[in-house]
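Below: one structure, written as structure tokens.
A single protein chain has been omitted; all remaining protein chains appear in their positions.
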Amino acid sequence: MFTEHEIAIPSVLKVGDGMLGKMGEILSGKDISHVVLYLGNGLIDLFGDRVVKSVEAAGIKIHDMKELDSVDIDDIIDLAFAVDNEVQAICGIGGGKVIDAAKYASYLRKMQFISVPTSTSSDGFTSSSASLLVNGKRTSVPAKMAYGIVVDTGVLKTAPLKFIHSGVGDLTAKITSLYDWVYEEQCGATVIDDFALMMAKKAVNSFVRTPFTSITDELFLKELVDSLAMSGIANEIAGSSAPVSGSEHLISHALDSFLERPELHGVQVGVATYLMALVQEHRVERVKTVFTDTGFFDYVETLGMKKADYIKAVDMAPSVKPHRHTYLHEEKYREKAKELIATDEILSRILV
Amino acid sequence: MFTEHEIAIPSVLKVGDGMLGKMGEILSGKDISHVVLYLGNGLIDLFGDRVVKSVEAAGIKIHDMKELDSVDIDDIIDLAFAVDNEVQAICGIGGGKVIDAAKYASYLRKMQFISVPTSTSSDGFTSSSASLLVNGKRTSVPAKMAYGIVVDTGVLKTAPLKFIHSGVGDLTAKITSLYDWVYEEQCGATVIDDFALMMAKKAVNSFVRTPFTSITDELFLKELVDSLAMSGIANEIAGSSAPVSGSEHLISHALDSFLERPELHGVQVGVATYLMALVQEHRVERVKTVFTDTGFFDYVETLGMKKADYIKAVDMAPSVKPHRHTYLHEEKYREKAKELIATDEILSRILV
Amino acid sequence: MFTEHEIAIPSVLKVGDGMLGKMGEILSGKDISHVVLYLGNGLIDLFGDRVVKSVEAAGIKIHDMKELDSVDIDDIIDLAFAVDNEVQAICGIGGGKVIDAAKYASYLRKMQFISVPTSTSSDGFTSSSASLLVNGKRTSVPAKMAYGIVVDTGVLKTAPLKFIHSGVGDLTAKITSLYDWVYEEQCGATVIDDFALMMAKKAVNSFVRTPFTSITDELFLKELVDSLAMSGIANEIAGSSAPVSGSEHLISHALDSFLERPELHGVQVGVATYLMALVQEHRVERVKTVFTDTGFFDYVETLGMKKADYIKAVDMAPSVKPHRHTYLHEEKYREKAKELIATDEILSRILV
Partner (left out) sequence: MFTEHEIAIPSVLKVGDGMLGKMGEILSGKDISHVVLYLGNGLIDLFGDRVVKSVEAAGIKIHDMKELDSVDIDDIIDLAFAVDNEVQAICGIGGGKVIDAAKYASYLRKMQFISVPTSTSSDGFTSSSASLLVNGKRTSVPAKMAYGIVVDTGVLKTAPLKFIHSGVGDLTAKITSLYDWVYEEQCGATVIDDFALMMAKKAVNSFVRTPFTSITDELFLKELVDSLAMSGIANEIAGSSAPVSGSEHLISHALDSFLERPELHGVQVGVATYLMALVQEHRVERVKTVFTDTGFFDYVETLGMKKADYIKAVDMAPSVKPHRHTYLHEEKYREKAKELIATDEILSRILV
């Protein structure tokens, strides 16, 4: 009757410099000998040789290797059902799109998914859902937790800094999303999972308290990846994205729906996180410090994002997930948010 | 073939002021309506009323309530098989002994275990093993993860400070135990579970980086409890105590075996943690800072623990768990440790 | 390390007269209060009222009810992602197609699947895979075990007898498929799961030894459904369809690929089962008795199925699943099979 709460966690989590060149030994260490490799657009040139050499040296058969550039569910179905039956694991190497495509193909075929993000722009590499195009509409669809996560910090360092900023934004967002979640329970609109809450908190706290000199520090990047992975587990424990996706994510989803060229997910989310911390009057100093010290605010200042768009997005936020009850689901907090966009000093500096 | 790694996690984790008085609603919120309550020696006077009132107000039947003062496996068998069949959960309220007794009785009867520590002297309240007397010998026996963990920080605050120091020692010890574990893998003597390693790190890092003004701060105590709980999960993921129990624990176990009156587990462990950080030349400053700022070193200084005992314990350490391979399983590091005991400034101050 | 082998089994299995009119209480007994109902072509007229009345009387909200007539994966994706988020269970009521469509929609949305077959033409209602059209090609895709199976024997009785014959054929087929599986292991081409083998055997033995006077006997139908359900579990334990789908299924799949109007799955399979029992020289008398006593052979005789088609299908059989190693994957047994088709007395009577 009172069964233990059981969750699945990745069996492999390798984060370090040069990991792409160790894919072969990592996979064979788990008795995987048949794989397909999917890479993001343009990444075969960059990383193909390194990965193939390592994988083949380990005696693993590569049944297929190609670049993907679609998250349309119809394309992924074609992809998935063309994979040979002997394949044991599908590796997605690259950014959010190829990660989501490989993750979903694995789910459709009940094969293992190896998540190999080459940037940390979001926590997608560690979540058990995927963001796909279903009938032309971006939709979050259930999939499954990665069997393995492999992150080459050497690769992260050489990617444009904006991807790190985006990851910092997406992780710091847990501060406001968790506060929304607790609020939602207080309003009687949900029941919190205690452990998920605690773990997501630990993930973000461990990160925001990490000392660093540069955001390309090995230690900084490792903490960022580990914390994102751990918040993915919190998500899995909770059985929903609530702990990791609150009002700040609603704002970003709203922006995505009307902006012609949205910014990186975590960048939009990060700005909304600072805004919501002000609205919630909770840990504002911590958020300010992280975004100042990492250069996040400075980076945002270069983008020309618009106050008007954020104001519009605040109004749209509750309709993105009408069944939830975040701060932005109450009019008074939407009014407060809009006023803050207009008047807050930092927001006035980084938005136009 | 490549099944996900599944672990059990507690369904309830309530940490806060006044939680003892909310036991009833916490239990009934999980549809538990038949319990037994076991309390530590002398605790019925202190907490009995508060708990009984809350539990009965929630319509829960208390089949038995008594104080326990034994961890002899024979006593626990008698206890366990005398519990009524309708009982759904066994609550252990108190220190390490009653927690272990209740935990094991739950395992023997396949009932749920509710862990209610009234001090944080160790991570026993969150581990899936129990330390019992088997034929008069202290033995670590497999049991199961708590279904619920309830911690009243108000109670923790009023307990003698030494229990908090002990908890701080046991948690900080993860810094050296994790380093031992990694070393053991490098020596080819084990295979690390990546996720367990990462989570135990997050647990300790989140804690040691928490700002505090006093060790009885609500936030400090909550971080301490949460981090201990999370390292318990790391233990569960790893399927062994390796991530949370390294050379510093071997020293403490050795001390227990020959000292007539050992100090609190986490106190002995904490001193050994500082020693091993020196031996490992890893994060010494961090350990020093934690033990200085929390007053741990100052407390130890009042105890009169002996250098000679620690030296003896270092020599005995490898024989405590001969199949492991920590730093202390190599002679050169035992020599180094003994030299440091003799010469290190802090150790010279706190030991006699 | 040596973890128990864990499998999922349906939580609900209700087989009896009038069960369609008890859908409401069955669902609400499991705390399900939001559903969609998908019915086979023309079945809303026949069963709609009965089901809706029962479900609504139990206070369950029906978010959508419609007839389905497609197993094209693209259609099912549209269907699945249009289902409201609050829905807890997707009920598929009807024959193989609607069962497979509802099963797959449930998998895509991680909702519970309630399998309500109105005929027993195959074991599809209890398997964890679905047979869909992927790019116009019939493909077996992984899905998940039903949460509930509800079978109204009153409905089964009023359906044309051919559906019962088909179910008898599909179940009796386990005799030859299990023998193929054992042979495959002897040839070193697979490793059998002992428990799956045993349970599938029990399923078929319990059925073929059931005394009956008519194939519409309540007891006979209940045994048929239960045995099919249990062989579905064997399938789940084995992690593949091997125990329930051997050479006799390869013949039927081959027939499907070239016949313009294939007969019912279990009818084709049943004839092939008799043939393969002759080839394997294993339990021929048992198979003959079942198919004679149930009137299966007599029914087949009315269909005008062709010897030439079966001969062609025998030749194609190994190419249907080239990685397996059934009797038909060896030339000498294909020759033997073809000779038996030409010469066996019963086959000469029932085929033209």
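Each chain gets a letter, A, B and C, in the order it is written, and its residues are counted from 1.
Here, a residue touches a chain if its C-beta (ideal position, glycine included) is under 8 Å from a C-beta of that chain, and two chains touch if they have at least 3 such contacts.
Predicted model only: the values in this text are computed from it and were never measured.
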- Query: Which one, C:145, C:164, C:244 or C:278, makes contact with the chain that was left out?
  - Reply: C:145
- Where C:76, C:132, C:155 or C:199 are the choices, the one touching the absent chain is C:199
- Contact with the hidden chain (one of C:226, C:263 or C:309): C:226
- Interface with the undisplayed chain - residues on chain B: 73-74, 77-78, 81, 85-86, 108-110, 134-135, 139, 141-142, 323
- Message: Just checking the interface: what residues of chain C touch the absent partner chain?
- Response: 1-2, 4-14, 30-32, 88-89, 112, 144-145, 147, 194-195, 198-199, 201-203, 205-206, 209-210, 226-227, 229-230, 233, 237
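The rule is short, and it goes like this: only the chains that are shown with their structure count from here on.
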- Task: Average the CA atoms of each chain to get its centre, and name the chain whose centre is farthest from that of chain C.
- Result: B
- Message: Suppose every chain is reduced to the average of its Cα atoms; which one is closest to the average of all protein Cα atoms?
- Response: A
- Task: Compute the distance, rounded to whole Å, between the mean C-alpha positions of chain A and chain B.
- Result: 34
- Among the residues of chain B, pick out those that touch two or more other chains and give their numbers. 1
